[in-house]
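First, the structure itself, so that you have it in front of you.
The complex appears here without one of its protein chains, the remainder shown in place.
On to subunit A.
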Amino acid sequence: ERRSSSLQHKSALFSCVTGHKQMSSHESWSLSPEEYETWDRLYRIKESDGIQEPVLPWIQFETLENLEETPKHKEGAARELSLSEWSLWQSRPFPTSLVDHSERCHHFISVMEMMEQLRQEQGDCSYERQLQPHLRLEDVNVPRSRRHVSVASPT
């Protein structure tokens, strides 16, 4: 029952924040006692909620030594937010509200779209076929050991 009441309270709270009453006690950076009470009651995740604390994935470089400390979470207590679970949904732009999609985001969408197409292919790769005629060997570093690779002869 707490869930549904949360939703109702949330909209009430927003109007309350934009209203006048809240402003007076808002001199410090931290929450006022009333704000703390509201947060504790409506938003704070507690054990009784039966849901796991959301955490963002931590970056790791496979090819470099990692300097970052991986933050420790209690086993099973945290739910790592996935950036790849819904990849099938990502080959088109999602709706926006106030912030537009960045160029970087559009690149991501296009690449997801491209991968969706490549996924259907078996064996021969259309991307390769398309680019092969444009390769000039003077543009690339040809490593002595693997001069034969990748430039599969266009058949």
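In this section, a residue touches a chain if its C-beta (ideal position, glycine included) is under 8 Å from a C-beta of that chain, and two chains touch if they have at least 3 such contacts; residues count from 1.
Criterion: contacts and distances are computed from a predicted model.
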Next on the checklist: Tell me the UniProt protein name of the chain this structure doesn't show, selecting from "PITH domain-containing protein", "Trafficking protein particle complex subunit", "Centromere protein S" or "Origin recognition complex subunit 4".
Outcome noted: "Centromere protein S"
Next on the checklist: Can you say which of A:E27, A:E47, A:E85 or A:D139 touches the chain missing from this structure?
Outcome noted: A:D139
Checklist entry - What subunit A residues would touch the chain not displayed? => result 59, 61-68, 103-104, 107, 110-111, 114-115, 118-119, 121, 123-125, 127-128, 130-136, 139-141, 143, 146, 149-151
